[in-house]
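And then chain A:
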Amino acid sequence: MSAATAFDLLLAALLLWSAWRALATPRLDRAIVLFIAFGLLMALAWARLAAPDIALAEAAIGAGITGALLLDALGAWKRRAGKDKPGSPS
Partner candidate 1 sequence: MLNTVLRRGAGFAFLWWVLAEGSTVAWGLGAVAVAACVAASLRLLPPRQGTFSLAALIAFVAFFLWQSMRGGLQVAAMALSPRPGLSPCMLDYPVALPPGPPRLLLVASLGLMPGTVGVRLDDDRLRLHVLDARLPAAAEAKALEAVIARLFGRRTA
Partner candidate 2 sequence: MRRAAIVLGALAFAGALASALLALPPAPVSLPPAVAAKMDVSGVSHPVTAVLLNFRGYDTLLEVAVLLLALLGVLAIGREDRIVRGRHVERIEPVVAMLARLGVPLMLLVGIYLLWAGAHRPGGAFQAAAVIAAAAVLLNLARLTPAWTQAPGVRLRWGLTGGLLVFAGIAAMLLTGGTLLAFPPARAGLLILVIESALTVSLGLILAGLFLFLSEDRGGRP
(Lines give C-alpha, C1' and ligand atoms only; values in the text may rest on other atoms or scores of the structure.)
Protein backbone atom coordinates (compact mmCIF):
# COMPACT_ATOMS: atom_id res chain seq x y z
CA MET A 1 0.00 0.00 0.00
CA SER A 2 1.43 3.33 -0.97
CA ALA A 3 1.75 6.20 1.47
CA ALA A 4 -0.87 8.14 -0.45
CA THR A 5 -3.47 5.40 -0.08
CA ALA A 6 -2.61 4.93 3.58
CA PHE A 7 -2.96 8.66 4.14
CA ASP A 8 -6.37 8.75 2.48
CA LEU A 9 -7.62 5.73 4.38
CA LEU A 10 -6.46 7.12 7.72
CA LEU A 11 -7.95 10.51 6.91
CA ALA A 12 -11.30 9.00 5.95
CA ALA A 13 -11.30 6.90 9.12
CA LEU A 14 -10.49 9.95 11.24
CA LEU A 15 -13.28 11.92 9.57
CA LEU A 16 -15.78 9.22 10.39
CA TRP A 17 -14.44 8.77 13.91
CA SER A 18 -14.53 12.44 14.80
CA ALA A 19 -18.00 12.89 13.32
CA TRP A 20 -19.24 9.84 15.20
CA ARG A 21 -17.76 10.96 18.50
CA ALA A 22 -18.99 14.53 18.00
CA LEU A 23 -22.52 13.18 17.79
CA ALA A 24 -22.27 10.38 20.32
CA THR A 25 -20.28 11.85 23.17
CA PRO A 26 -22.43 12.78 26.15
CA ARG A 27 -20.52 15.98 26.81
CA LEU A 28 -21.36 19.10 24.94
CA ASP A 29 -17.96 20.78 25.00
CA ARG A 30 -16.26 17.60 23.82
CA ALA A 31 -18.75 17.37 21.00
CA ILE A 32 -17.91 20.89 19.89
CA VAL A 33 -14.14 20.37 20.09
CA LEU A 34 -14.50 17.22 18.02
CA PHE A 35 -16.65 19.03 15.52
CA ILE A 36 -14.01 21.73 15.13
CA ALA A 37 -11.41 19.01 14.63
CA PHE A 38 -13.74 17.47 12.05
CA GLY A 39 -13.65 20.77 10.19
CA LEU A 40 -9.86 20.74 10.12
CA LEU A 41 -9.86 17.16 8.83
CA MET A 42 -12.32 18.18 6.13
CA ALA A 43 -9.86 20.85 5.03
CA LEU A 44 -7.18 18.15 4.73
CA ALA A 45 -9.60 15.99 2.74
CA TRP A 46 -10.26 18.83 0.31
CA ALA A 47 -6.52 19.27 -0.05
CA ARG A 48 -6.21 15.60 -0.98
CA LEU A 49 -9.12 15.88 -3.41
CA ALA A 50 -7.29 18.54 -5.44
CA ALA A 51 -9.78 21.18 -4.37
CA PRO A 52 -7.62 23.91 -2.81
CA ASP A 53 -10.38 26.49 -3.23
CA ILE A 54 -12.65 24.52 -0.95
CA ALA A 55 -9.79 23.74 1.42
CA LEU A 56 -9.13 27.46 1.78
CA ALA A 57 -12.77 28.25 2.44
CA GLU A 58 -13.13 25.36 4.88
CA ALA A 59 -9.97 26.30 6.77
CA ALA A 60 -10.89 29.97 6.98
CA ILE A 61 -14.52 29.42 7.92
CA GLY A 62 -13.92 26.42 10.16
CA ALA A 63 -11.06 27.99 12.09
CA GLY A 64 -12.26 31.57 12.06
CA ILE A 65 -16.03 31.66 12.22
CA THR A 66 -17.82 28.38 12.88
CA GLY A 67 -15.61 27.52 15.83
CA ALA A 68 -16.09 30.92 17.43
CA LEU A 69 -19.86 30.81 16.81
CA LEU A 70 -20.23 27.40 18.42
CA LEU A 71 -17.98 28.19 21.35
CA ASP A 72 -19.81 31.44 22.01
CA ALA A 73 -23.09 29.55 21.96
CA LEU A 74 -21.61 26.96 24.33
CA GLY A 75 -20.62 29.75 26.70
CA ALA A 76 -24.14 31.17 26.60
CA TRP A 77 -25.48 27.70 27.27
CA LYS A 78 -23.33 27.29 30.33
CA ARG A 79 -23.93 30.76 31.64
CA ARG A 80 -27.64 30.14 31.77
CA ALA A 81 -27.28 26.63 33.06
CA GLY A 82 -27.42 27.81 36.66
CA LYS A 83 -30.66 29.73 36.41
CA ASP A 84 -33.48 27.58 35.14
CA LYS A 85 -36.26 30.09 35.27
CA PRO A 86 -36.87 31.68 31.89
CA GLY A 87 -36.98 35.39 31.39
CA SER A 88 -34.88 36.52 34.27
CA PRO A 89 -32.68 39.24 32.89
CA SER A 90 -31.25 41.09 35.77
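Per the selection procedure, all candidates are chains of the complex that A comes from, given by their letters.
In this text, a residue touches a chain if its C-beta (ideal position, glycine included) is under 8 Å from a C-beta of that chain, and two chains touch if they have at least 3 such contacts; residues count from 1.
All figures in this text were calculated on a predicted structure; none of them were measured in a lab.
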{"item": "Candidate number, among 1 or 2, whose chain touches chain A in this complex", "value": "2"}
{"item": "Touch list for chain A against partner candidate 2, complex", "value": "52-53, 55-57, 60-61, 63-65, 68-69, 72-73, 75-76, 79, 89-90"}
